[in-house]
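Reading through the structure tokens given below for one structure.
As you look at this complex, bear in mind that one protein chain is not there, while each of the others sits in place.
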Amino acid sequence: MIANIGYIALVLAFLSAIYSAVAAWYGNRTGKPAWVESARNATIAIFFLILLACVALIISILQDDYSIEYVWRVSSREMPTYLKVTALWGGQAGSLLFWNFLLGTFTAASMVINWKKQMEFMPYALIVASMTQIFFLFLVVFIENPFTRLDVIPPDGNGLNPLLRHPGMIIHPPMLYLGFVGFTIPYTFAMAALMSNRLDDTWITSTRRWTLVAWLFLSMGLILGGRWAYDVLGWGGYWGWDPVENASLMPWLAGTAFLHSVMIQEKRDMFKMWNMFLVILTYSLVILGTFVVRSGVISSVHSFAQSAIGPLFFAFISIMFIFSAYWVSKRRSSLTTDNHIRSFFSREAAFLYNNFLIIAILAIVFLFTYYPIISELFTGEKGFVGPPVYERALAPLFALLLLLMGVAPLTMWYRSSLKRIEMSIRWPALVATIFVAVLFAFGVRSWGALLGFWIVGFSGILTILEFWKGTRARMRRGENAGSALTSLLSRNRRRYGGYWIHIGVLVMAFGIIGTELFQQQTQIRLQSGESVSLGNYEMVFNQVERYPGPDDLVITEATVDVYQNGELVRTLHPRTELYTRTMQPMTIPNARSTISEDFYVLLVDWEPVSPDEATFRIFLNPLINWIWAGAIIFAIGTLIAAWPDKREEYIVSTELVRNALGTAD
Amino acid sequence: MRKNNRLLQMFLIVLVLALSAVSAVAQDDSQNRTVTDDEVNEIARDVYCPVCENTPLDVCQTQACADWRELIRTKLASGESKQDIFDYFARQYGDGVLANPPRRGVSLVMLWVLPVVLILLGLLLFSRYMRGLRVSEPDTAVASGPNSAMTIPPEVSQPAPDDYLARVEKELKRTDE
Partner (left out) sequence: MSSEITQTPGKGEPTEAVITPVGSTPVGEQKSGKIRWTMIALWAAVISLLALLGWGLMKTNATRPEAGQPAPYFDVEFFDGYQWDNKSVADLNDMRGNVVVLNFWASWCVECRLEADLIENTWRNYADDNVIFLGVAYADVEPNSISYLDEFGITYPNAPDLGTDISDTYEITGVPETFFIGKDGVIEHVQIGPLNQATMDRVIQKLLQEEGA
């Protein structure tokens, strides 16, 4: 019954989306705003309908209704309530429904919020947003229906995939989806700007916050994914350059380029066409990414080609490409500018270099990620690219980007004084060199690491100096340090929020260099009482216990004592878990974390484990906690940058008025 | 004569010793020596399971992967080099099992030639764009009036160290208006 309601709600939502597109088009065409308004109301209706469908599915899960295939697939009687709720996005069909829910929410919200302010955009924005909704609702109504029933009702369900029962994994998909779906809004408004031929930066300023928040969620989703991999997946790393990971990284890269590039348009009215291209690219990568993640196309391109979902996505992406290219080309004359870059060392140029590097990184990641598909499509043999190749190719590009990050704030719009820049970088460069010399004295010999640390130090000092200079300037007006810094942040959120994010990135880079280049590991079989050394640690194996866990779990847990420089610092409990119902094994590591490194232990099952004999794999990961610390700094910075600012709103709105009156597009 | 005999004896002794040393080493290589897990992992890290998705052999938990790790161990014990083992896996299971794809055929084109070409192309377009637009006119800035309240006036370089701070102050003042 409930499932029927849910399905009908979805069908109605699908029909409403079609109505919304048609009504918006018709209202625009015939100049009858009532139709456009009804199209907007339709998006609100769609939001409620999809919400209803989600609620219906969640209730079905909570009520253990195993006549519904999806419930059977992702839930079981013994699962705690909170897991049952998160099971909404635990499987294919449910996650697609959740995706639709977020899309419906964002679409309705953006239409309502911008209704008065961007009236000219509305019909077009509604058409474009509805087209996206039509596609995703079509998928969930006809192809991946979460409410399909089973002929024979099983007594119990499969239960949620054990990998998904970890807190990090619970929040990782919603974060990613918020990011992905968030990026559809800038695209929608960019298309609306093209179609309505209002090509000043109104579409950018009105969606600026959306873009930034979407980018924040996507960043957090990526980082949480890494943390989850490190904590739970048990292979000792946090990023594997896996196609699914990369498919989420690529829109993030395009989004980062876009965030930087729009600043040029806002300040100097340049790169309009390029910004259009970037937002279309970001959106395309989002669609491509969500498709890759859920379709398994990389593992077998054949099953993709022969399935129903494959050709549909291909058709949608093609239509979207052609649609976007058509409008960009139609409005090309409005996308040009008379303004020029005047200097290689201007801030415009710095942003351009930033974009070049990011797009280069994106192109390489794209090429390597889709290499298996392309080689399989055209030669029949499936190729593969592993992490070492990515790292070798991308390290220099990232290094250059980090360097640019430090130097760019020194540049000025239009033209910079080379002399001034040179003077400003002198003593930071010196300090960075001293830092690296100290490292060298302590035994660090890898030139790659030394170069990396130099760049991180150099750019870090320069970025902190930005805060220093700004605070000092305010202090001269009589404020004390604390309030000077606070008002600096609150009055220039974008700039100083951005610099704060940069600091977060540099801290993360510091951690990444440490753990990637200086990781040590060893694997050994130990008897009870035996020990193994790694670095200046020693680990003594005590015993192994096996005991049942909740539900169908069997836990095998080892106890080890960790000594550093002879002193006992921690007792760790690495374990393996076996879900006997699905015979799925999991390896859960245990680590001792300090600011300088992680001592990370895995219980390995190459040979059977007995109460007094076990195999362990130990990693020593230097500086890895700087990555997580950097991520927190990064998140704070993005919040600072995105925080609503009354003063900024005023400036933005007066600018909009000025644009409306001044430009003759 | 005696001296030559002595010399010959010595030579023969040295020869025998040398040969036995060599054969001892050779025997060591061909006998099964204990291969540590670390050595297996070093290779297993760069070989991916032919059957499962994107899982390197050192992490993979299936029976098939356990078989392949044993295979690596056996091969290491019999003296094969890292590259030998990689080549064997590529031959048996396809190039797609190696983390570092061998440079031949499609992989050569797509993974080496194409990125280099794309980056060079990008640099080319980039430099042409920059060169084409680089106009070295003096700035004709008129930094007055309400219309220019929103712009940061183009900067003329000044050596005064506090100039930057002055500009920051000016900008901060602007946002106060």
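Think of it as A and B in the order they're written, each chain with its own count starting at 1.
As a working rule, a residue touches a chain if its C-beta (ideal position, glycine included) is under 8 Å from a C-beta of that chain, and two chains touch if they have at least 3 such contacts.
Since this is a predicted model, take the numbers as computed values, not measurements.
K.L.:
So which of A:P33, A:P80, A:P311 or A:P548 would be touching the chain we can't see?
P.N.:
Of the candidates A:P33, A:P80, A:P311 or A:P548, A:P311 is in touch with the missing chain.
K.L.:
Which residue from A:M273, A:L401, A:I503 or A:A558 sits in contact with the chain not drawn here?
P.N.:
Spelled out, the listed residue whose C-beta touches the missing chain is A:M273.
K.L.:
Hey, which of A:F321, A:W427 or A:F440 is the one touching the hidden chain?
P.N.:
Final answer for the missing-chain contact: A:F321.
K.L.:
Among A:I18, A:I44, A:L150 or A:L377, which residue is in touch with the absent chain?
P.N.:
A:L377
K.L.:
Which subunit A residues touch the hidden chain?
P.N.:
So the residues of subunit A touching the unseen chain are 268-269, 273, 300-306, 310-311, 314, 318, 321-322, 325, 328-329, 332-333, 336-339, 374, 376-378, 380-382, 414, 655, 658-659, 662-664.
K.L.:
Residues on subunit B that touch the omitted chain in the whole complex?
P.N.:
Touching the chain left out of view, subunit B contributes residues 50-51, 62-64, 67-68, 70-71, 90-96, 139-142, 147-151, 154.
In this text, only the chains that are shown with their structure count from here on.
K.L.:
How many angstrom lie between the CA centroids of subunit A and subunit B, rounded to a whole number?
P.N.:
Inter-chain centre distance comes to 25 Å.
K.L.:
Where on subunit A is subunit B touching in the complex?
P.N.:
234-235, 240, 242-243, 267, 299, 340-344, 349, 352, 356, 359-360, 363-364, 367-368, 371-372, 374-375, 378-379, 381-389, 393, 412-417, 419-420, 469-470, 472-474, 476-477, 491-492, 521-525, 585, 587, 605-606, 615, 617, 647, 651, 655, 658
K.L.:
Mind listing the subunit B positions that touch subunit A in their complex?
P.N.:
36-38, 41, 46, 48, 53-54, 56, 58-59, 61, 66, 69, 94-101, 105-107, 110-111, 114-115, 118-119, 122, 126, 130, 133-137, 139, 150, 152, 154-155, 157, 159, 164-165, 168-169, 172, 175-176
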